[in-house]
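Only one protein chain is missing; all other protein chains are in place.
On to chain A.
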Amino acid sequence: MSESIAAARNLPPLNEQAYRRRRRMKGLRDDLTSFWFLLPILAVFVVLFLVPLVQTLMFSFTDFNGYSMNMNWVGLENYKKVFSDSSTLQGLGFTILYAIVVMVGVTVIAIPLAVVLNRKFVGRNFVRSLFFFFSVPSLAIMGMVWKYIFSPMQTGVVNSVLSVFGIGPVPWLSNSKLAQFCVIFIAIWAQIGWHATLYLAFLQAIPADLYEQATVDGANKLQQFVHITLPQLMPGIVTSTFLLMSGGLKVYDLPFTMTKGGPGYSTYTVTQSIIQQGIGQSQYGIGSALAVLFFIATGVVVFLQMGISNLISRRFQ
């Protein structure tokens, strides 16, 4: 050991510039290795995301119909059509309503549910699994099943139950407002289990000492929830609301399978409009313009929401 120290003492003084250069080279080599690891996913990202995104932007200024590559430049014509189409605007209205109500509804129910599921009681694991199970089937399948449950006929499942209590058939899916209610209700019902599980994971990471100290200080359960649980759950709330908002804005499967966007345009969504006009009706120009606008709008909404969430979480730190 002493020999090596002696040898080190005999080394010429380290040139700082050379040392930095060597470190930089090593950093570059490491970066290059990382780059090779990233290359496959980068290629997939470019081919499956970036190229279609640029193509969509390009198509939005053309009259591309999907059948002929001889397309004409139409400027902002497609964008004008999007803004003058009443069905698209109605679709936008329902999409925003859906995204906000589902986000608020799921968050407000999932947090207390997670708190309850975090307590010890007989059959806790079974109840946790049960709630999580609701979110396992796809929303498209849920839509098809609930369509029969909410059938406006007397023979519909809900109406059959109501008739036992002497309540006449309710026009669940044939009334615009009730159809909107049904779609949003099922979206909340189907997602609370998954988001409660997410909150449960965050709840289990809260140190028990915090509650013990609060109890010693005389804080009641509500005060503990407001001053300990909620602030500690903020990262979870940010994640959950981000997922709900971004998922809600691009919703398609549930309303489409339940009501096909009807009655009228009452449950019509922007994504349905993009798919219907772009692919179904071969109006790729309009579909692309709508997709571009929606991409920007979604980005703005999601960034705003993240900004607000971060502000709130900082307030609690």
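Everything that follows uses one rule, which is that contacts are C-beta pairs under 8 Å (C-beta built on N, C-alpha and C of every residue); 3 or more make two chains touch, one makes a residue touch a chain; residues count from 1.
Quick note on the criterion: contacts and distances are computed from a predicted model.
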Hidden subunit of the complex - UniProt protein name among "Sugar ABC transporter substrate-binding protein", "Aspartate carbamoyltransferase", "Ion-translocating oxidoreductase complex subunit D" or "3-isopropylmalate dehydratase small subunit": "Sugar ABC transporter substrate-binding protein"
Per the touch definition above, residue among A:Ser176, A:Ser246 or A:Ser313 touching the missing chain: A:Ser176
Contacting the left-out chain in the complete assembly, out of A:Asn15, A:Gln55, A:Ser138 or A:Thr155: A:Thr155
Contact footprint on chain A, counting only the chain that is left out: 29, 33, 36-37, 39-41, 43-44, 65-69, 81, 84-85, 87, 147, 151-153, 155, 169, 171-176, 179, 259-265, 268, 276, 279-283
